[in-house]
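Missing here: one protein chain of the complex. Every other protein chain is in place.
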Amino acid sequence: MRYIFVRFLLIIPTVFILITMVFVFMRMIGDPITAAQGGRLSAAQLDDMREAAGYNRPILVQYVEYLGQILRGDFGTTISDNRPVTEVLVTYGTATVELVFYGLIVAFLIGIPLGMIAAAKRDRWPDAGLRLFAILAYATPVFFLGLLLKLVFSVWLGILPTSGRASSRTRIELSRMEDATGIYLIDAIRAGDMGHVADVLQHAVLPATALGLLTAGVFLRLVRTNMIGTLAMDYIDTARSRGVSEYRLVRKHAYRPALIPIVTVIGMQTAMLLGGAVLTETTFEWRGLGFQLTHYLSARDFIAVQGIVALLAVIVAVTNFLVDIVVALIDPRVRY
Amino acid sequence: MSATTPPDSSTTTPAAVPGTASRRYSWRRLPVIRQLRQSVGVQRGMLITGLVIVGLMLAAALLAPLITPYGPSQLRGEDGLFGARQAPSAEHWLGTTAGGYDVFTRTIYGTQTALLVIIVAVAFSLFIGVALGLISGYYGGWVDRVLVVVADAIYAFPTLLLAIVTAIVISGGSSSLWGGIMATAVAITVVFVPQYFRVIRAETLRIKTEAYVEAARVIGTPTLRIMVRHVLRNATRSLPLLVTLNAAEAILTLAALGFLGFGIEPSAAAEWGYDLNRSVSDVSSGIWWTSLFPGAAIVLMVLGVTLVGESLQDLADPRLRTRRRTDSQAPQATASAPVSAGGAAAGVPKGTGPSEIGPSS
């Protein structure tokens, strides 16, 4: 219990450090006024506006003010498009969650069975081929894979849409729904129109594949490594000596224990995918947090960037916490 | 990790051979070469393939001016401008880009930039990460605690966001060659230092309780000397893997920065990510040659480096090493530890270990 408590308290400095880093970094790289109007105002005019907006005050004063706001639960209103940050987080966060969810499904469907095959056929050609596949999945930048998929499936074959979360028609109708969840698949199903569901799924195929393959490679290697480890354990040997087939060994005996580390890695991967969704979202114009983050960053929208990073920091920190707890429960040797 | 690694018939890891026993140097004992000698079968194939790819890339980088017909920022030949988006032809084997450069030339020259970023990024991360890990592990105390928390926090930071921000802070958002390289290197360093830190710290924690270190301390050997001679030398066994991973991430991050528009200006250097960024709009017109080749170059380069790293990891982990003889009695001692390269022992069990960390994005 004490470990869990201490570990929980550690979330606070983690989030705090990240928020502080972002705050300081953002103040180092220019302000939203210069970003928006630098191309047509003189330096003096810009300075007047900075003064009016309060950006000329000492950074420490601004920092304390910002922390105060956050503690009161007020994340502010974005500078570049005048929207409450909480609304931004919800709107784009759901889009990112949806993408990550699709990606994880693809990763599971591909990574885990293939990893099991690789472990069972260890050191033979299927294993070599699958490991090469895993390494290729890692070596291929998601944006390059995305471009290739687009080229083949959208431009040459013309069977899948190039980008976006849904065709505009679907998007419009879903945005008109009362109490929309923002997760298009759910909304489309609730709207009861199979056309919309199909549309949403069609749009999800390429981004989910690009993102999922990347993660599938990670899962594949993880399953393979752990299963090889498990297969070498005593009780498996015992089973083997009893004449249980290798296939059955993998399916029945080694499967469960080998999955435990995967559960923890899924946590890690989720956090990582959330944090690094920028490229997938940019490639496929999936309007999620990552896509918006680059946009707000180039507009130097302090408030928006800080809000998004704070959310990511909390998600990542909490996920790490959960992962650590799970690991601690599995492995009693781990203690602070 | 347990304090003693079980001895293994086909190899002797440095950790298992403390102190003076590892004095005898020979080229056969150099990392990579040693592993190459001990590998067999598929693993040997992987290692060799990886080494060949890396070798080819090195050759391309060194010989770029000889291989390529034009310069990386050349727009004009004897008959005037090359023209933009020209399909592959006798003059332009792989066509020309949206900006009117020769794709083949830029793809080959891109290896130079990639190698440069690897060297700089790895040097930075390795030096800082190892130093901090040694200090933290050796001295312990509040320095250790603070470093562990900070490392944890930084590890959670979205790499790419960090890279973008450092790109703006470090180079003032400018697209010069060194601006791009340094931005990538610093961002990669920030992300990888915690990983080197963890590995080295864990090893240091283990090694500092070994008898030979105690002995050195008793006879009054200076601390720095103990740290370098006795601890560091024996703490490096997971480093080759981490270095290859670090290198691969450096290439991918540079490419990602380029793709997001923070790339290196084409007159300063050839950079694959930048070229991919410019090819996005070509794709919808069915122009494939501007994206395919720089993209393939990234994949090949990362593939080569990762193949080397993967095989090294396999060879370092007795559970995964291909059994040379039918030796079903695989060692048990390490079986319960996750694949982590020291994570669990560092008290911060990430549960994954570096090789399971996908690209930063």
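Observations on the structure shown:
Order of writing sets the labels: A and B. Residues in every chain begin at 1.
Convention: a contact is a pair of C-beta atoms (placed from the backbone, for glycine too) under 8 Å apart; a residue touches a chain by one contact, two chains touch by 3 or more.
The rule we apply is simple: contacts and distances are computed from a predicted model.
Remark: of the listed names "Deferrochelatase", "Chemotaxis protein CheA", "Alpha-D-ribose 1-methylphosphonate 5-phosphate C-P lyase" or "Peptide ABC transporter substrate-binding protein", the one matching the undisplayed chain in UniProt is "Peptide ABC transporter substrate-binding protein". Across A:2, A:72 or A:176, the single residue that touches the chain missing here is A:176. Residues of chain A that touch the chain left out of the display are 29-43, 45, 49, 52-53, 77, 79-84, 91, 154-156, 158-164, 166-173, 175-176, 193, 195-196, 198-199, 202-203, 285, 287, 291, 295, 298, 300.
Contact between chain B and the unshown chain involves residues 73, 75-76, 81, 83-84, 98-100, 167-168, 172-176, 261-262, 265-268, 277-278, 281, 283-286.
Following the convention adopted for this analysis, only the chains that are shown with their structure count from here on.
Of all the residues in chain B, the ones that touch chain A in their complex are 41-42, 45-46, 149-150, 152-154, 156-161, 164-165, 168-169, 173, 248, 252, 255-256, 259-260, 273, 276, 279-280, 283-286, 288, 291-292, 295, 298-300, 302-303, 306-307, 310, 319-320, 322-323, 328, 330, 332, 335-336, 338-339, 344, 347-352, 355-361. Note for the complex: chain A touches chain B at residues 10, 13-14, 17-18, 21-22, 25-26, 28-30, 123-124, 127-128, 131-132, 135-136, 138-144, 147-148, 150-151, 154-156, 162, 214-215, 217-218, 221-222, 225-226, 228-230, 232-234, 237, 261, 264-265, 268-269, 271-272, 275-280, 282, 293-294, 297, 309, 312-313, 316-317, 320, 323-324, 327-328, 331, 333-336.
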